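Please find one structure pasted underneath; my questions will follow.
All protein chains but one are shown at their positions in the complex.
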Amino acid sequence: MIIGRVIGTVWATKKDENLTGAKFLIVRELDLEYNEKSNFVIAVDSVGAGEGEIVLVATGSSARQTNFTKNKPIDAVIMAIVDKLDVPKEE
Amino acid sequence: MIIGRVIGTVWATKKDENLTGAKFLIVRELDLEYNEKSNFVIAVDSVGAGEGEIVLVATGSSARQTNFTKNKPIDAVIMAIVDKLDVPKEE
Amino acid sequence: MIIGRVIGTVWATKKDENLTGAKFLIVRELDLEYNEKSNFVIAVDSVGAGEGEIVLVATGSSARQTNFTKNKPIDAVIMAIVDKLDVPKEE
Amino acid sequence: MIIGRVIGTVWATKKDENLTGAKFLIVRELDLEYNEKSNFVIAVDSVGAGEGEIVLVATGSSARQTNFTKNKPIDAVIMAIVDKLDVPKEE
Partner (left out) sequence: MIIGRVIGTVWATKKDENLTGAKFLIVRELDLEYNEKSNFVIAVDSVGAGEGEIVLVATGSSARQTNFTKNKPIDAVIMAIVDKLDVPKEE
């Protein structure tokens, strides 16, 4: 899984019929000190994540293993909201 | 999902028998300010996307989760047309 | 899908029993002006592609969606031969 | 598979209902001399790996092939603990 921060939303009216109700969030990747990296991914929310929250994103076919995303053309899903990264002795 | 802009078409007469009717579009990736990146992907259209439009592309097995792409050798599909990227406070 | 040019063949006598008859081609990736990039992929041919031809390659599980590649340990397949890339106003 | 070292834990209270009990570990990739690389992945543990241990991580749909991870939105799993890398004559 990837760690990222929700920084925005993609608006898309015209989409695959199975995607009605999908919330496309823009997730910017983070390093272990919560600094933003340059890359980002568009992920569908399945846990009620809001802007500014730090999340875990699962990609590929694993992104379709939630109730909402099943059998849909979705390759990235937010499946957890991060409380804390615990890295005892970061090198 | 990836954000990109449709910039062209791939013509391919000789192809797998399951791909008859597939429209192969060239999608250049975009950053969050709509600037084009150097990388691109060839994706099959499933939502009627036209040249110049900004789209979402799902890749991998998720690209086969639309009516048209099911069970076909296709690893990227345009599954939404983007109206707007909404990034309240872009860092 | 990736765009590439067939530049050679991999000879492999000893292989998984399901791969008898598989033709492993070396495909070098191309940019939109048909210039060769540094990266390449080994893909199984499913459309009769020959050396020098420009092709589309599907990767991952989608590479197993042709009659020949089904249920085989193959992660890249040539599923179309490119006639032309049509990019009206390349930036 | 990727070789990495477990360097920490991700705490996530709010997550997909199927993920109750999942232990999300932070795994930093290693080279063949056990030096840490800059990239890392969040993987679910399936073998009782602890902090500081060197592990193998399987990604993608293969990450769902353990008893615990089956049918869950998980794209990386720790499936082995490494005793030793044996590279007779490293170039």
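Labels for the chains are A, B, C and D, by order of writing; each one numbers its residues from 1.
We take it that a residue touches a chain if its C-beta (ideal position, glycine included) is under 8 Å from a C-beta of that chain, and two chains touch if they have at least 3 such contacts.
What you are looking at is a predicted structure, and each value in this text was computed from that prediction instead of being measured.
Visitor: Footprint of the hidden chain on chain C, which residues?
Guide: 7-19, 24, 26, 28, 36, 40-43, 51, 60-61, 63-64, 71-76
Visitor: Please identify, in ascending order, the residues of chain D that touch the omitted chain?
Guide: Touching the missing chain: residues 1-3, 32, 46-48, 56, 58-63, 65-67, 69, 77, 79-91.
Just so we're on the same page, only the chains that are shown with their structure count from here on.
Visitor: Per the centroid of Cα atoms for each chain, what is the distance between chain B and chain D, given in Å?
Guide: From the centre of chain B to the centre of chain D is 31 Å.
Visitor: Cα centroid separation between chain B and chain C, in whole Å?
Guide: Each chain reduced to its C-alpha mean, chain B and chain C end up 19 Å apart.
Visitor: Which chain B residues touch at least two other chains?
Guide: 60-61, 63
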